[in-house]
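In what follows, a single structure is set out as structure tokens and then discussed.
A single protein chain has been omitted from the complex, and every remaining protein chain is retained in its original position.
Naming follows writing order (A and B), and every chain is counted from residue 1.
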Amino acid sequence: MKIRKFILACAILLFLPLLILPGAAFADDEDDAEMEMEEVDLSFLFELGDNGMPIMSPYETTDAYLIGVSQIGNNFPFVVAMVEGSDQAAEDMGFEQILTDAQFDVQKQITQLEDIIALDPDGIVLVALDAEAVIPQLEAAVAADIAVLTCWNDLGGPPRANYEGSVSLIGVDEVQTGRDVAQFVLELLPDGGQVAIVEGAAGFQASIERSEGFVEALEENPDIEIVASQPGNWTREDSLAVTENFIQAYPDIDLIYAHDDNMAMGVVSALRDADMLDDVRVIGIGGSVEGLESIANGELYGSVFDSPRAAAYICSKALIAHLEGAEIPSDIFLPRPIVTQENVEDFEGEW
Amino acid sequence: MAMKRQENGQNRLSALMKSLSLQNMAIVYVFLILCVVLALSSDAFLRPRNIINIIRQASVVGVLAIGMTFLLSTAQFDLAVGAQAGFTGVVILLLIPVIGFIPALFASLCIAVVIGLITGAIITKIGVNSLVTTLGTLSIIKGLLLVLTDGRILRGATPELRWFGSGEILSIPFPVIAFLGLGILGEFVLNYTRYGRYLLAIGGNREASKLAGLRVDEIIISAFVLSSICATIGGIILLGRIYSASPLGGVGTEFIAITAAVLGGTSIFGGEGSVWKTVVAVLLLQVLGNGFNLLNIGANYQELIQGFIMIGAVALYTYQRRRQ
Partner (left out) sequence: MPRSILEMRAITKTFPGVVALDSVDLEIARGEVHAVVGENGAGKSTLMKILSGAYQRDAGSIFLNGKPADISMPADAIRQGIGIVYQDLPLVPALTVLANIYLGREKTTRLGRIDRAIHLARYQQLCDSFGIYLAPERRIRDLSVAERQLVEILKVLDRDAQVIVMDEPTATLDQNAKEALFQTARQLQAAGKSFIFITHFIDEIFEIADRVTILKDGRRVDTLDIDKTSPQEVVAMMIGHSPRDMFPEKTNTASGKPILQLRGISVGDRIRDFSMTLHQGEILGLTGLVGSGCSDIGNLIIGNLAYDRGAVMLDGEPTRISSPYEAIKRGICLLPSDRKGSGLLLDFELAKNVSLSSIDKISPRQVIQFKRERQIAADFIEQLRIVTPSARQRVRNLSGGNQQKVVLARMLYTDARILVLDEPTQGIDVRAKEEIFLLMRQLTDQGKAILFISSEFKEIAGVADRGIVLRNGAITAALERDDISEARLVAAATML
């Protein structure tokens, strides 16, 4: 037991610099999320690989649990990868899984949750489509002594914090990600320049937060000007059009930050057609298969890597650990390293 | 004789005045006003490159909207065309490695014809209304998209495909030529040919058209085939522009297409249709988006402004018409 702890401690010491690489280089003392990560020992949930991403490994258990997984919509590649992670976890840890797909319909998710609760599982991994709508179901599950773990999307109450009653919130810190990208941009444009943002869509929390941290961090530097911020509506078509219009309005643009890799590919298309790929750097979020390929080809400049597979795996694992009696921290933010052409071989896209 | 000529001249003048009236041309005037406003507020707006951009950006929805105008003229509509455009991309990307580039394009058009025939036959021969039928086909196509792509974005576009998105003929991009070309052709067919007259007559009064000896069912089916082919052409342009096919691609575009057709004065109850005004309405919506980008208007305000302009345009000509 002691030996194991020792090895874990060594591992953490070894990998910690990698984990906080983006932030660590431009030390930000007031960063709560990092503080937390440094303090809390998460090694029982995941260890980090060479690339700074968690390695999936099963939690030792002999019990065969019944776990419900309430997913948001299987026609979105990111979710498909999450489902793969959940399936992998079920196989590795030998629990039975009830997987539901809400097809991006809040009503559907509510009824599906009710169905899951009726089956009386040991726990539920909840990927909520709406922060408020499913809270009654969460409470019903807790009342029925079913452990609920909030995965990726947070529920009501203060943002980026676990909702009372849920075992834990395991996800990402979008505001911090925005800050990290901003720091990276400052490094890329030491003499200042013009930056444009292709947002997700109006009314999306992820979109708001990804801009929030980014804008806030860049505003401190007067040499960098954010010339425009327009919605790409999470689609490639719209991002393509928005970028075409940016090029007309702001021909001297230096960098475009897209709120996800799919939109970033639209941005890249527009720049390629206008023969401006060499002049404008594009940064996305998510590390999609296509995004990583584009980075390797030198078209997309960089992206923030997500592993939906690992995230879903870790959520299931944390739930099992909780059922086995382990203490799970209230909020767990997964690492999101920045990928560029230099380290792209270390990553494998999942969506 | 001289009297008569004068009368003729007056008639022609009053006909011209009537065709330029607010009732007939509201959407065109709104479009022109918007263009003037944007030209005054952004230097970039009138640049040839920007104008080409706008038309190119509008091309996918535009081609769908032209097909939709034909359908609406017969008092039908198809909610599946957006998904079908996305479906086209998936089919082509899956078929290229198997049968090659040109055969894949050809196959996608054949599939379009089949989808149009089936949809039209269900609506006319069985008598299910177009809302239910096309919601059904929409669901089927969305399902097929998921099954075929496994929920992932498909890649593997060949360089030839890019030509449909950005290739140029006489330095005019292909999507622009396809969109405007189909617009001109569509306007001609709908309002100047026998076939177009049949479509409008059926939309005006299906029963009367049937009793007047029109082959109503066959003509409605043909309109579904045409719209389906337009959806596929739109899908090919979309594929050429974004170079990949996602399981969500194109879904939702049908509503913009219907909106544009209605803004252009095509009645959803049939009998009236103007392809060129549909084209103007598509451009209006796109110019609005272009303006938002050029002037960097916040995302939260965009829907708001768009809604006001849409209702304003339709209210203008509806009000004029009611006063008559």
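Of note:
In this section, a residue touches a chain if its C-beta (ideal position, glycine included) is under 8 Å from a C-beta of that chain, and two chains touch if they have at least 3 such contacts.
None of the values given here were measured: they were computed from a predicted structure.
Touched by the hidden chain within the whole complex are the displayed chains B. Looking at B:Val147, B:Leu211, B:Ile268 or B:Ile311, the residue that reaches the missing chain in the full complex is B:Leu211. Summary of contacts with the chain left out: across B:Tyr29, B:Phe101, B:Trp163 or B:Tyr195, the touching residue is B:Tyr195. With the whole complex as reference, residues 192-195, 197-198, 200-201, 204-205, 207-215, 271-272 of chain B touch the missing chain.
Just so it is clear, only the chains that are shown with their structure count from here on.
Centroid to centroid, with C-alpha atoms defining each point, chain A and chain B lie 37 Å apart. On the chain A side of its complex with chain B, the touching residues are 74-77, 79-80, 199, 201-203, 227-231, 235-237, 240-242, 244-246, 248-249, 262, 265-266, 269, 273, 288-290, 351. Of all the residues in chain B, the ones that touch chain A in their complex are 42, 44-45, 47, 49-50, 53, 56-57, 60, 142, 145-146, 150-153, 155, 165-166, 238, 241-244, 246-249, 286, 289-290, 292-294, 296, 298-300, 302-303.
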